[in-house]
Every structure is written in structure tokens, then in C-alpha cells.
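Left out: one protein chain. Kept in place: all the others.
Then we have chain A:
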Amino acid sequence: MSASDNMIPAPAVRSKPLIIRHLPYFIGAAVLVALAAGMQFDGYILNILLQATTFSIAVFGLSVVLGLCGQINLAQAAFFGFGAYAVGLGTADLHLNFWLCLVGACAITLVAGAFLGMSTLRLGGHYLAMVTISFQQIVTLVMINAVGVTHGPDGVANIRRPELFQSSQSYLAFCVAMLAIVGYLVWHLPDTKLGRAMRAVRDNELAAGVNGIDVFRTKVYAFAVCAVLGGLAGGLFAGGFAYVSPDQFSFAESIQFLTMSLLGGVASPIGSVIGTGLLILIPEWLRFLKSVPGLYLAIYGLSVILIIRFMPDGIWGFVSDAFTRWRAHTKAPPVAGALQLRPATTGGDIVLEVTGLSKHFGGLKAVDGVDIAVKRGSVHALIGPNGSGKTTTLNVLSGLYKATSGKIVLDGTDITNMAPHQRTAAGLGRTFQNIRLFRSMTALENVEIGAERPGNTMIGKGDDALTERAMEALTFVGLGSRANELISSFSYGHQRLIEIARALASNPTLLLLDEPAAGLNSTEKLELHELLKRIAAQGLTILIIDHDMTLVSEAAQHITVLNFGRRIADGESMAVLRHPDVVSAYLGSE
């Protein structure tokens, strides 16, 4: 078990190198490894510790895929079994080197996990749950029935350990060291680019895609990482116990891993260790329950229902909640300078050129042959009565809907057939009418994800540069001092500003604003208007959709009007607003 006392994450101010800030963790881990190697345990205790250590590594995998990325895996015992059989069959039957087998275990589970993930992760979570259960059943079937390879129900015996760690005591120390290393990586993962992407996908897939994150790939990575950790843990387990059999890797074991993860707290490796430790120790204390078959798992099933209902964040969740509240009061990182927007200028005078754009839903022509040309450096408004196709147009532009026909060119690049995250990489930024922020993250983290847009030339290397850029964007919208607060503590109007900051941090070539004034009071609308002026002053091109005529007529130089999916007017603001077709579309005609 790891040094939970030393695992309090560092405050958001980042200055010293990681290794030095995390030194206490490594010292704690070294002490634990020394303890595991030096203390004389009897065989029973040793086995329990070995089991807890290896299981914890497998549960780390669940904390990545379920806790960080919000995807379910009900086959962790199958991956654990893959690893165990790779090491078992490799060392016992093929007489291969232990290390080679352990690497093989990781490689096999990586391939299996990636394949399973790629086949299912484009679809909803229900599919993943069912497919992983099916996969688990198949693996068990093969383990039992492919007697020629797996020895069937007899299992694999005489599994060997590496030369270096022949004694159980030294092998335990080795496993604890592995636990500490993997635990460190998993603990640090949420603060890396990949980890932030996973959390963004968990919180809001659509917004993640629009902020430049490849949602599918992120999910596959999370799933593969989970599988590999399962394989690694299984390999270590096989070496520790020298004997494995199919019943150790059944669906029931997958459920046990899930319960461990949920009980301790699914979002953190510390929770994984707590949950695993408890669920290994408690059954040992209550051995008499084991005399009734099924009773244990029945209790696990009931615990899962109760945990989900009454403490969804697990035991560690209570502690980390307190930490999050504490962090909200910590000082925001310093701001070096004012936000610089330097929109790319590779194309010509027209930043966005939309020609003949159509989007049909069955027989409904929501958008029908619309042309829009947005001039560089202008504020362009797209207006129209309810149901005129404004938001559909925006969704086609940002790639959430696929265009039925037509062409979209952004700054000289044809983006018509690109996925949302690719359009973002090409320079598109957007906000949503119904705010889509990453709810479990702080304001700063939300904006950091925006700043991480692939192709953003305005950030330097490293986490400090990222934080700096995000702080500049937050300060630009006036919320710099509240950077470390969770999204839920902000008012509706401020959440809208954070969404704009998130888009600005990515230094887009074109900013799409979907009804930014909706739901704002009059003071907030005035502030928004000021903000738009300051953005436009830096030369960023804006395409805005709104109902608020005052805002539109004052902010936009150019207006395109849609009605029933068609363009009915286009031109300089004042002229368009006086156009008879526009007046009749809004006010009705006689």
C-alpha cells in the first residue's frame, strides 16, 4: 500500500520542478519498499499483502478508465487473467525469461484493450458495458475449454519468478515498488494533457470535441491504459502465487475490482488502494460468511447499489472534496501580461466562406443552400426568427452535424468533412447556447483545455506556459482572481464568460458565439458588449448568433438573415435591419 499521507497534490502555483515537489512521495514509497523487504511477515500476511498490492494495480486501471474518462470496463479480471496466463504459460511451459513474459503480458493486453475499445467506443456507454461483459465471458470460456494451451480448469502451476526476487519477501518489495511507480503515474495523469482530455471527455463529450480533443482516441487510450494495468497486475500476481486457474479471473472478479474501485473512490489511485485493501481485509476478518456460496457477492452487489446512491465519490471522495473546497480559496496563479490574440492569416480577405450549405433531417430542410462570407477582422452576425436554422448552421460549421451538401472553407482550408476536433485544430473556436463547461473542473482547468488546442501558436512549452495563457484569458474576461474555483460556484453569466475565455485561450482564427446574450441580465449584457469590442479590437473575427437586436446592431458590421433555412438578406447592418423581408420575418407582414 502506498504512502497516502504524502500524496496531497501540490497547489496550482507551479514553480519548482516536479521531481523536487514530489520528493516526499518518493521518499515515502522508498520507506514502504524497505519495510516490505525488511520486515519478517509470516506466509499468511505475506500472501494478503501480495494480493492487495497486485489487485491495487489492476484497480488503478479502473480509476483511469472509469474515474478519469467516464467509460466502463467490466472485464478487468479478463485483462488481469491475460497478464497472469502470459507470465504463467510463458515461464512454466515455454521456460521464457520472467521479464520478457511481463513485457509480453503488457503488450498482449494493450492490443486486446485497444481492439476492444476501438470496436465499441464510438458508441454509447451501454454498448461498452455489454461488450466488456461478453468479452469477459469469452475469455473465461477459452481459459476453461482450450485445454491444450491453458491446461483448462487445472490451471497453470510452477510459475517462476525473476532470479533477482526469488524469496517471497523480496518479490513483495518489488511489487510494492511497482505499485508506487504506477500509482505515481496514475496520480499525476489528471494534470497532464492526456489526463485533462480524459476528464473533459467524461464531463462533456461535445464540448471536448469542439475544444480540439479527439474524443474517440482519448477513450481508446484510457481503455488501453486500463487493460495494460490489468495485464501488468496479473503478471505480477502470477509470479507471486506461482499458480493460477480460470476461476480467479471470472466475471465475479471483475465485479470485485469494480466494487473496490467504487468503494475507495473511483477518481483517485489513493481511493483504489483504500478500496482494494478494505475488500481484501474485510473478507479475511469475516471468513465465516464464506461458508455460504454467493453470500459475499450478494453483499458486493448490494454495496455497489448503496455506494452509487449514497457516496458516489467513495471513501476518498470525502477527503478530496474537502481538498477541492480548500483549493478554491487558494490564490490564483500570477498573471504575467495581457491576453494576446493573434489570429492566423493564411487565407485571403475572407476568413470563413460558406457556399451552398444544406443540412436536411429526413425531409426537413433545416438549412437549405446558405451562403455566408465572413470578412477578416469583422464582427458578423447571423440572425433569424426561432427555427430559422441558425443553431443548425453553427452546428454544421463546428462539425457536430455533417453537412448534407455545400462547402465550408476556413482561412483557406476546406473543413467541410473534418471532425469537430480537427476543425478546432484548423482554427475554429466556439461557445454554446446552453453552456457546456467541464463541470468537475476548476475555471482555470477549463480554460487550460482550450489553450491546449492543437496548433495553438500562442503557448510556449510546458505546464507553466499553459497556465499562464489560461490565466491571461480568464483575466481578460475579468475572472482571473477566481481561477481555482469549481465551475458550479459561478453564476450563469460568469459561466458564459468562462466559456468565452476557453475559446479565446485557444487563439482561434474565427470565434463562433452561439447566443452569448441569452439568459444574461442587462448589466451582464453591457459587459458582454464591452468584451466583444475588446476582442474585436485585437483583430479576431467573430461570427455571432443572437436574438438581442441591440447587441447585434451595435456590435456587428455585417448581418446575414436566415428564415426557414434560407438566406433572406445579407449586407451592412443597418441596411439589412431595414430590409422589408427581414422586417416581415420578424414582425410578420400584412
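Basically, contacts are C-beta pairs under 8 Å (C-beta built on N, C-alpha and C of every residue); 3 or more make two chains touch, one makes a residue touch a chain; residues count from 1.
Here, contacts and distances are computed from a predicted model.
Novice: For the chain omitted from this view, which of "Heme lyase CcmF/NrfE family subunit", "Protein kinase", "Cytochrome c oxidase subunit 3" or "Amino acid/amide ABC transporter membrane protein 1 (HAAT family)" is its UniProt protein name?
Specialist: Record says "Amino acid/amide ABC transporter membrane protein 1 (HAAT family)".
Novice: Just to verify: which one of A:Gly43, A:Gly148, A:Pro293 or A:Gly363 makes contact with the chain not shown?
Specialist: Checking the options A:Gly43, A:Gly148, A:Pro293 or A:Gly363, the one contacting the hidden chain is A:Pro293.
Novice: Of A:Asn47, A:Asn97, A:Gln137 or A:Gln538, which sits in contact with the chain we cannot see?
Specialist: Within the whole complex, the residue contacting the unshown chain is A:Gln137.
Novice: Even though one chain is hidden, which residues of chain A still touch it in the full complex?
Specialist: Residues in contact with the chain left out: 70, 72, 74, 119-120, 122-127, 129-131, 133-135, 137-138, 141, 145, 206, 251, 255, 258, 262, 292-298, 300-305, 308-309, 312, 391, 394-395, 398, 400-401, 432-433, 436.
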